[in-house]
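Here the complex is missing a single protein chain, while all its other protein chains stay put.
For chain A:
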Amino acid sequence: MLQFKLVLLGDSSVGKSSIVHRFVKDSFDEFRESTIGAAFLSQSIKLDEDDTVIKFEIWDTAGQERYKSLAPMYYRNANAALVVYDITASDSLSKAQSWVEELKNKVADDKLVICLVGNKLDLCQEDSGKRSVEISDAKQYADEQGLLFFEVSAKTGEKVNDVFKSIGESLYSYKKEELLSKSEQNGTNTHGQVDLQLQKPATSDPTSCCT
């Protein structure tokens, strides 16, 4: 089993917790209470390739601006970030973009997998007039920045699992590369080995984050 740390970021009320609950508990509440600080959940998936099991350690953060100063504590050491916006609220895309920028500036790991996710697809399927972020615009931005990109509905569950699967696949391919280069170095064949630690070691410096 491979374990990865994933953090959710995005504006208030875009549906971060709803996406996580759809993924972890396959449930949806029309009104999910606000997240204060951050919530921790975990969920495993099986990839088609090699039957690899991937466990996500998920940190779901609060969306209000004032909690932003806590975010580094959650994205530090993260292997993946899910940056969420609401496709019916154009402001939320620019918020998502500023999160992407912050991640790129602050997270040293160039193998951090960032996935841009537009939520509330169901609302636009009911009434196309509700859409205020065009899929092509968001997709173009994601391509430019080298992000994974999905439009999902936490309510219907559409594409939610695909998001995590695709993140898992990216992480797994990085992991395999790392393994290969390691095995070349050591001259041993590690094919098939999955007992790995991908996370970076904990920093013992308490001021390294959020100060």
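Everything below uses one rule, namely that contacts are C-beta pairs under 8 Å (C-beta built on N, C-alpha and C of every residue); 3 or more make two chains touch, one makes a residue touch a chain; residues count from 1.
The working rule: contacts and distances are computed from a predicted model.
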item: Identity of the absent chain, which is to be given by its UniProt protein name, from "Mediator of RNA polymerase II transcription subunit 27-like", "Methyltransferase HEMK2", "Rab-GAP TBC domain-containing protein" or "RBR-type E3 ubiquitin transferase"; value: "Rab-GAP TBC domain-containing protein"
item: Chain not shown: contacting residue from A:R32, A:K104 or A:K176; value: A:R32
item: Footprint left on chain A by the chain that the document does not show; value: 3, 5, 12-13, 29, 31-40, 55, 57, 62-64, 66-67, 69-70, 73, 77, 197, 199-202, 204, 206, 209-211
